[in-house]
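I am attaching a structure below and will ask some questions about it afterwards.
Note that one protein chain of the assembly has been removed; the remaining protein chains are unaltered in position.
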Amino acid sequence: MLTVRDVHFGYGGAPVLQGVTLSVRRGDLVGILGPNGSGKTTLLRLMAGALVPQSGQVLLGQQPVGRHARRALARRLAVVPQETHLAFDYSVIEIALMGRYPHLGAFEVEGAADLAIARAALALTGTAHLADRPFDTLSGGEKQRVVIASALAQLADGLTGTPAADLRVGDDAVLLLDEPTASLDIRYQLEVASVLGRLHDERRLTIVLSTHDLRFAASMCATVVLLGRGRVLSAGPPREVLTAERVAELYEIDAGRAAPLLPV
Amino acid sequence: MKAILCLVACVAIGPHVIAPYVIAPYVARDFSPASFQAPRRPQRIVSLVPAVTEMLFAMGAGDQVVGVSSYDRHPPEARTRTRLGALVDPDVERMLALKPDLAVVYGTQSDLISRLERAGVPMFSYEHAGLPDITATIRRLGARVGRADEAGRLASRIERDIEAIGSRVGGRLRPRTALIIGREPGALRGIYASAGLGFLHDMLETAGGEDAFADVGRQNLQVSIEVLLARAPDVILEMHPPEAWTPERIARERTLWRALPALPAVRNDRVYILADDVVLVPGPRVAQGIRLIAETLHPAAFRAGGRTP
Partner (left out) sequence: MTPLPLRRGLPLVAACFLAMLAAVLAAPFLGSTPIALGRVFDRGIPFADNVDAQIFFIARLPRAAAAALVGGTLAAAGVVFQGLLRNPLATPYTLGVSAGASLGAMVAITFNLMLPLGGVAPASLLGALLAVMVVYGLSTVRHRGFSTTVLLLAGVTLNAFFSALILFVQFIGDFAQTYRALRWLMGDLDVADYTPILTALPLVAAAFAVFAWLARPLNLLSMGADAAATRGIDVGRAERLAFFGASLATGAAVSVGGPIGFIGIIVPHLVRLLVGSDHRLVLPASTFFGAAFLVACDAVARIVLAPIELPVGIVTAVIGGPFFLWLLVRKR
């Protein structure tokens, strides 16, 4: 569904990604693993259409990402950045509601349905009780979960099921997350991992995330892509990909020192 | 930390406090004629005050003047002297290069005064004030530059001329006059008027007009539209330096006042613009200035009969 084909990209003169190819199928949970500076964030931005590759293509469906109409693309593809800093104070429910903007006309205001979707999204990530709290007063883990909820509200096209209204997300929706657990304590890492896991298992949501945490990638992702110095070193299920040699090559350390790092 | 701050404060402020007591004995702070060994007839006078420059030339001391301000226009010979800046930007170096034996400065130019004191230049201090001070200054100046007799005659003549004008307009109804000394070009905004104090106010009163803002008691006042309407002046008299005021411009700017038809001055078409520095310089031509204003306010009084000699 989401295909990266031989993409090259660099900022200014220095190349960051060189000939990256990977493909994400519907319902996949893909983890892009690599050390800092390997180009993970850049790859995600290219996949989201925020950057244009210097050569190669990024396709969503049959079309290049950049060719999709902005709002239509936003209804299908949502990005959760590593950190969210607000210039002004918004409440949690307002942040969630901002996910609904791509569904509204130019001067249209959110309706009751949008509010219900936003609340359902918050409930899904276990943050419904924080709805009226200012975003800045939340803990790191709570903030991440709220931003995930906002992204879900963005992808949702309605509610299903009665009496408990539940979020309905289209089959072709994609959620991109940039280092979702990087700055979080273990406890919050587990919270976020659990939310993502449920979303993938229960709803078959297509998820692509980047991380430098081996164990997180191994435990969460059905497919792991090793990205080192802007190149794909290997891609596949964690068991196959995460060998001592590959990990050593990725992190540029001795194979011997890599072994203890491997997840059991 | 606090100790350092105190030390810095002492070092910064201390010298300014101590200096007057240390330096003063070596510099005479009183520059009145008595304390300086000033020449009886200075030959190299520099003047930053256009009014005083005019006085010097009018009392025959023009040949003793070597430097004038950037704004001196009258008399024409004054323009041939070296230009030295003015109130805000006096050129001290140029002044000193002329080796003056008398410097005419504004009383408020304290920086300049202390520098000239250190250089040992005798000074004549001037401040803007009322109409009577003009002739008083002429006399004082005359004594200072060794032209006491000519100065006396000049002052007396001016006083007689002023009296003559006064008697011509005396007894006539005094129109309430807004004396406008500045405003934004092309609009009725930022209007400044004389407000009861200073030589402009005195000139107006002598010329037979009543200052519409006399009660405020300031040299000038920024006047809002509301205050103008409330005071309802019978005459609007704008006075500007002559630069850039062509007759076309005068006509154009006069029509701006039509925006306020409610003013008696506008209704009766008594809006005048005088673009002549004779009304703006408190110098020896002040009588001509007063006469110009008087003729504007009371044209009937000057129609019959010849000009005052």
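The first chain written gets the first letter, and so on, giving A and B; residue counts start at 1 in each chain.
We take it that a residue touches a chain if its C-beta (ideal position, glycine included) is under 8 Å from a C-beta of that chain, and two chains touch if they have at least 3 such contacts.
Being a predicted model, the structure only gives us computed values, none of them experimental.
The missing chain, though absent from the view, touches A, B when the full complex is examined.
Note that of A:Leu77, A:Val192 or A:Leu205, the residue touching the chain absent from this view is A:Leu77. In the complete complex, the hidden chain is touched by one of A:Glu94, A:Asp166 or A:Glu249, namely A:Glu94. By the touch rule set out above, subunit B reaches the unshown chain at residues 71, 86-89, 181-182, 184-190, 192, 213, 216, 218, 221-230, 232, 243-244, 249, 252, 256, 259-262, 267.
Against the chain not shown here, subunit A presents residues 45, 48, 50, 70-71, 73-75, 77-79, 81, 84-91, 93-95, 97-99, 101-102, 104, 106-107, 109-110, 112, 115-116, 154.
Operating definition for what follows: only the chains that are shown with their structure count from here on.
One simple way to say how far apart two chains are is to compare their mean CA positions; for subunit A and subunit B this gives 77 Å.
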